[in-house]
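As you look at this complex, bear in mind that one protein chain is not there, while each of the others sits in place.
Labels A, B and C are assigned to the chains in the order they are written; within every chain, residues are numbered from 1.
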Amino acid sequence: MPDYLPHTEEDIDEMLGFLGLASLDELFDAVPSALRIAGGLGLPTGIPEPDVLARARSRAEGNGARADRLVCFAGAGAYDHEVPPVVKALAGRSEFVTAYTPYQPEVAQGGLQAVFEFQTMVSRLFGLPIANASLYDGASAVVEAVNLGVGATGRSGVLVSAGVHPHWRAVLATFAAGTGHRLVEVPLEDGQTRWDAVADEADIGAVVVAYPNYLGCLEDLAAVRSLCDGREALMAVVADPVASAVLRSPGDWGADVAVGEGQAFGTALSFGGPYLGLFACSQAHVRRLPGRLVGETLDADGRLAYVTTLRAREQDIRREKATSNVCTNQTLMAVTAAVQLGWLGTSGLAEVATRCARATRYCKEAMSGLAGVEPLTGTTPTFREFALRLPVPARTAVERLAEDGFLAGIALDQLVGEDGDGSADAEAARRGLLVAVTERRTAHEIDRFVAALDKAVR
Amino acid sequence: MPDYLPHTEEDIDEMLGFLGLASLDELFDAVPSALRIAGGLGLPTGIPEPDVLARARSRAEGNGARADRLVCFAGAGAYDHEVPPVVKALAGRSEFVTAYTPYQPEVAQGGLQAVFEFQTMVSRLFGLPIANASLYDGASAVVEAVNLGVGATGRSGVLVSAGVHPHWRAVLATFAAGTGHRLVEVPLEDGQTRWDAVADEADIGAVVVAYPNYLGCLEDLAAVRSLCDGREALMAVVADPVASAVLRSPGDWGADVAVGEGQAFGTALSFGGPYLGLFACSQAHVRRLPGRLVGETLDADGRLAYVTTLRAREQDIRREKATSNVCTNQTLMAVTAAVQLGWLGTSGLAEVATRCARATRYCKEAMSGLAGVEPLTGTTPTFREFALRLPVPARTAVERLAEDGFLAGIALDQLVGEDGDGSADAEAARRGLLVAVTERRTAHEIDRFVAALDKAVR
Amino acid sequence: MTDRSAPGGRAASAPLVGRDSEPTIFELSRPGRASWQLPTTGIPETPLEDLVPDNHRRDAAVDMAEVSERDLVGHFTRLSHRQYSVDLGAYPLGSCTMKYNPKVCDAVAALPGLDSVHPGAPAALTQGWLATLVELEEALCELSGMAAATLQPAAGAAGELTGLLLMRAFDAARGEQRRRVIIPDSAHGTNPASVTLGGYEVTTVKSDERGCVDIDSLRDALDDDVAGMMLTNPNTLGLFEEDIVEIAASVHGVGGLMYYDGANLNAILGVVRPGDMGFDIVHLNLHKTFATPHGGGGPGAGPVAVAPHLTEFLPGPRPVRLDDPDGPSFGWQTPARSIGRVHGWHGNALVLARALAYIEVHGGDGLLRVAERAVLNANWIRTRLHGTFDVPFDRPCMHEVVFSAAALHRRTGASAHDVAKGLIEEGFHPPTVAFPLIVDDALMVEPTETESYETLVALADALERVAARAEGGQLSGSPRTTPVRRVDEARAARTLIPTFDARR
Partner (left out) sequence: MTDRSAPGGRAASAPLVGRDSEPTIFELSRPGRASWQLPTTGIPETPLEDLVPDNHRRDAAVDMAEVSERDLVGHFTRLSHRQYSVDLGAYPLGSCTMKYNPKVCDAVAALPGLDSVHPGAPAALTQGWLATLVELEEALCELSGMAAATLQPAAGAAGELTGLLLMRAFDAARGEQRRRVIIPDSAHGTNPASVTLGGYEVTTVKSDERGCVDIDSLRDALDDDVAGMMLTNPNTLGLFEEDIVEIAASVHGVGGLMYYDGANLNAILGVVRPGDMGFDIVHLNLHKTFATPHGGGGPGAGPVAVAPHLTEFLPGPRPVRLDDPDGPSFGWQTPARSIGRVHGWHGNALVLARALAYIEVHGGDGLLRVAERAVLNANWIRTRLHGTFDVPFDRPCMHEVVFSAAALHRRTGASAHDVAKGLIEEGFHPPTVAFPLIVDDALMVEPTETESYETLVALADALERVAARAEGGQLSGSPRTTPVRRVDEARAARTLIPTFDARR
C-alpha cells in the first residue's frame, strides 16, 4: 500500500548510485552500530488511512462529554462559544495551515497581515498599544507577564490573586522554580481578592489579578492600580477577552500588561488545546515583549508590507539573554481569532458578551432558588460564570447530570487540585460547582438544566 | 440580526439619492401594482445560521439510512466508495467551488486545466479520444448519447437494452416524447440482453447497452458491435467507470459513444445528486458533442493555456440548432473526479476495481449458500453487483435488515417502478434484491450481513 | 517568455511567485508512485483472473497519473491559485447572479446525515431528506405563486425541457398537438435549444424599442398552433416586461401556456410572483437565486413549479407529505399522468438542501431585501456609468443592466471583449459580454445584492479607467497581469487538443 513517500525503487537506486552507496542502510553509517535499533521499532506496522480514521472515530465515541452530545455548562477558561462555518472555512485554508513562521516576508504577506490585524484587535480590546502574535495559552501568557514584570522592575516578589485560574497559578508556580520568582498568593473573600492580607509584602515586582476572576467575579482594579503605584510594581491583568468587550479594558484601568486566553474567539473546546495566549502591554515594555511581533514597513518599491520585527529580543539572536524562550507559538489560532473577530465586528462582539451576561444571570437566578444550593461568592457581581455551593459533592452532581444530558460545570476541587487536602476548605471546594453560560445556551436548555440539578442534589 | 447584505442605512439613502428615488419601493415602479405581493411572502421570517444548522441536523437525524449508521450494500448506480480527506480538501477549495463557467480563460486556468485533465482521464478510461467536461448524471448522459446517435445517423429508432438502469431508461423515455425517438427495449435473459428478440427492428440509429448492466452482469459487446455494423447504427455503451478499470474499454469494444455515472469517483452518495455524467466519443462525432469541451491553446505570449472550445455547437451561439441544451453542467464533480483519479492513480484505480470484484464474489458466494436465496441471473459473470431472488419480498428484507444495521440493497421492484403492475414479472421483481459490494466492505461486515439476511428471509 | 512546464514541487506555477505554467498531472506522474490507501477488509485476495473472464479483462491497467499525495496536493492547490472565484472578488456576470454564497449552506450540505444517504434507501429510512425536499418545494411554490413543483431537473436548461414536456403532456391530454413555442429574440440560448428538444418549433418575436416584447409582433405570431411562450421577467436586458398581464392574456387567449424562465428571479423575490403575472410553468435556477456556488460550471438545480392544471403531469416519483398518523410522515408518489422521470434519482439533492437553508436563513423578509438590494445595486451602476458606456434601453432596470460598447468600439477599435480584458487588469471579473445577442457589444453587469457600495464604486471607477484606456488605444494588450495573457480561442477550435494525449 502506498504511503506518503514519493520514492520509487528506481529513484532510490539512482539516488544511491549518485551518492556511491549500495543501500539505504549505509546512509546511517555514522550511527554507531551498537546503538542501532535491532529488529525494528516495537510499534505495529502502518495501517491505511481509512483504518486510522475508524480508530479515531471509535475513540471519539468514547468521549461522552462531546459538546454535540452533552449540553455544555463547563467553563473555567474554556468556553463553548459559537463558531460559524465561515470562520472555519477561512481559518482552515491550507495556505494559513501549512505555512511556517514567516521567515521570508515576501511570500508570507498573507499570514503576516492577518497577524497584524490580530494584534490590532487585541490591542483595542485590552486598551494597550502593543500586542504580540500569540503565546501558547492563557497560562503561559501569565507566566510571561510575570517574567516581564520582574524583569522590568528587578524585583522578584509577585502578588498573585487567588482569583487567577488555579491551573494557571499552578503553571506560574512550576516555572517560578526556574526563574526564582517569589509568588505570594492573595486570598479571596466572597470572590474578591483581599489585598489587605498582603499589605506587608515588600520587594514586589508585579501584581497579578484576574478580571473577571475564575469564579466569574469582577474585581476592584482601581485598588490594584493604587497598590501597584504604591510599590512601583507592574500591574498585570488576566482579562477574559469576551468580558473585555463590555467591561472597562485593562488599559483603561491602568494595567501595564494584559494577558488572557483567546480560545473563545473561534477555537473549539479541543480538550484544552491548541488554545491562544493573548498578550498586550504598554509602549514602555515593547522591548521586553515575549514572542513574535509583526510590524508594518515598506518594500523596495515603497509598497506597504509586513514583517516580524524587533527580532533582537528573540532567542534565535539573543540566546541566553532573550526576553523569552518562545519560538513556535499559536499563529493559526491568532489568525482564527482575527477571522472570528472580523465576523463578529463591533456589534457582534458586544452582543456575544451581553448575551453571555444575560444567560448567566438567567441561569444564576434560577439556580439560587433551588433548595440547598447557594452562590459561593455572595453578592459580588459575576459576568458569564459563577460558583455554587451544593448540598452534595460537585463531582457527584456532574456525574448525575451527565446522565440527563448536561455537562453541568466544573467541580471546584477538580480544578484546585487532584485530591484535595482534607481540610475544611477542601470540603467546601468539594461542594463547589463552577457554572458557565455562553451565548449558545437557550432558555429551554437552562430551564431543563436547572430542573435536572434540582433533582440531582436532593 | 445581520444578514448577508452589506448595505447600511446610509448606503441606501446615498444610493437612492443618487438615483433620485425616495424609497426602495420605487425601484419596482415598473411592476404593475396590482401584481405586487401584498403583505409579504407567506414564508416565515429569517432565522439565524445556528438555528438553520440545527434544523438541518435534526432532519439529518431523520435519515436512518446514513452510510455512517447503516452498512451500505446498496448500489444501482450510486456506490459507497472510499473518498479520502485529501480529495475533499482539494475539491472543496473555494476557488473551484465558487467560480462560474470559465468565460474568461485568463482568470480561469485553474478550473480549465483541471477539466482538461478530467477529460484526459475519462478518455483513457473509456478508450475514446474525446470526452466532455461533464453532464448532469448518468441518465442525462444516456439521453445525450441517444440524441447524438439519432442525429448522426438520421434514424430515430433506438435499441435499448433492458440492462440499462431502469431509471435511466425511464428518463430516456421521458425525453423521447420531445425528440420523437422510437425506443425499443430489448429484454434480458439471465442478466444478458437478448438482441435476437429485436432482430426485425429496422431504421435503427443507435444501440444502447450497459457494461456491466444494472444487474451487475457482463454483456457480450462483440455481439453489439456486429449488430451496429449490420445496421450502421451507433454503438453506445453505458459503462460503469469503476468496472472499466479492469474490463476492456468501450472504445476497445468498438463503441462510438461511451457514457456513465461518475459518482464513484469522489462524490458522496448525496441522496442521488449532484452526480457526474461522463461522456466520451470517437473523433468523428466531436462536432455533435453535447456539453462543454476544454481544449489546449496558446496565449498572446505563446504560453500554454486552456479554453472552452468548439463553442459553436452550444446553445448560446447555435440556439435552436444546438447539439444539446446543456449549459450549467457538473464541473465541480468533474474536478472532484480528476482529484480522486489523481489520488488513485494507475494502481489504485485497478485496485479499487479488483477489490470490488473480490468483495462482490465473496458476498455472492456466501449468499448463494443460503436456503431459499438464489442468484437471479444464473451463472452469468457479474462484477461488483448482483441480484438475488429471495423467498420473501425484497422490501421486507431491506426493512428487517435495517434493524440489524444494514442497508441491504435495492428492492428490484422499487427500481423498476413505484407500484409494479401485478404481473408475474412484477412478482419476480418484488422478490429481487440488488446487492452491491464496494472496496469499503470488510469480510466481517459481509459475514454479519449474510447471517442477518439468513435470519431475515426465514 | 518561455513556457517552462517543468515538473517538481515548485510553487512557481502559482501566481504567488510568478507566471510559469503548471504542468499537467500527467507530466508530474512517475510510474510506481501512488497515493491511494484503502481500508483493511480481510477479504481473500482472489486474483483478478479468477474474477473477470479473460475475454472481458483489459490487458493493462488504465494509465492514470501516478503521483504522491504531496504532489497531488501541490498540483491542485496551485491550480486553485490560477482560478478566479466569488470568494476572491466581485464577479458581476450578467444573467449569472454570482452572489456570495453563505458558508452555512456548505455546512448543511456536508452533514453526514445528508451527504452519506443512498438515494435508493426506502422512504422510512430517509424521512429527513423527504422533509427537506417537501419543505423546499413548498417554499418554491410560495415564491413563484405555483401549486406544486418537481425538484428533479439538474439545471435551468433541464428545467426548461421539463417544462416543455409538461406543455406537450398538457396538449396531448386535451387532444391537441400544437407545434410552436414563442420566445423573444432576447432570450437565453437554452430557451430555443430546449424548445427544439421538446419537439416544438421556435417562433421568435422581436423586442420593441423599449427592450420588451413587441406586443404587435407577438399578436401576429399567435394562433392555435402555439403551445406556449417562454419568457423571463425581468428579461435578459434586466428590464421588467410591464405588459406582462397583456402578454399572458394574449397567449392564454389562443390556448397557449406561459413559461417563466426563472434565471432572473433574484430581481423580484418577494415583490411579484410569476404565478400572479400569469405564468403556468416556472423553472428556478437555484444556483443563481438561492446561493449554490456555481462550482466552476455546475452543479446547479432547476426545479419546475406549475399551476394547478399542470400538477398531474409532473415528473415522478415526487416526495409528498403523508396523512397516515401511524406511518412515516413523508413518502413518494407519482402523479397520475406524469411525464416520467427527468433525473436518475431525485435531482441534485445537496443543491436542494443548500437552497432550503438559504431560504430559511433569509426568510420571506430577507428574500425581499435580497431583491431590493440587487435592484438598487444594478440601478446605481447603470446611473453611474451612464455617460461612460451607452445604455441601449435607458430606463430603470431591475437586477442587471446591459451597456453597449458599440460606440466605443467604432470610435476606438476596442470591443466589449477588450473592455472585459481591461477590467481583469483592474482586479475585477468582467461582466458578461456578447449577450444578449440583440445588443451590439453588450456588457451585461449584474452586481448582485452581496456586493457593497464601496465595491460598486470601485467597479465603476475601474470601468471608467478602462474606457479611458480604450480611448487611448491601450486595451489590446490586456490583460498583462494574469497567469496567462489573452488566450487564442480560434486556435483551440482550429487545432483541437481536448486531452493531454492529443498534444503533439
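As a working rule, a residue touches a chain if its C-beta (ideal position, glycine included) is under 8 Å from a C-beta of that chain, and two chains touch if they have at least 3 such contacts.
A quick note: this is a predicted structure, and the numbers were derived from the prediction, not measured.
Contacts of the undisplayed chain with the visible chains, over the whole complex, involve A, B, C.
Within the set C:48, C:61, C:88 or C:147, the residue that contacts the chain not displayed is C:88. Among A:184, A:268, A:392 or A:426, only A:268 touches the chain left out of the display.
Contact with the chain not shown here comes from a single listed residue; of A:278, A:344 or A:390, that residue is A:344. Interface with the hidden chain, as seen from chain B, comprises residues 1-2, 4-6, 8-11, 47-51, 54, 84-86, 88-89, 94, 107. Contact between chain C and the absent chain runs through residues 6-20, 28, 30, 33, 37, 68-71, 73-74, 77-78, 81-85, 87-90, 100, 102-103, 361, 424-429, 450-452, 454-455, 457-459, 462, 479, 481-483.
As a working rule, only the chains that are shown with their structure count from here on.
Centre-to-centre spacing of chain A and chain C amounts to 46 Å, using the average Cα coordinate of each chain.
If each chain is reduced to the centroid of its CA atoms, chain B and chain C end up 19 Å from each other. The residues of chain B that reach two or more other chains are 49, 53, 82, 84, 89, 93-94, 347-348, 440, listed in rising order.
In chain C, the positions touching at least two other chains are 31, 33-40, 67, 69, 73, 77, 102, 104, 106-107.
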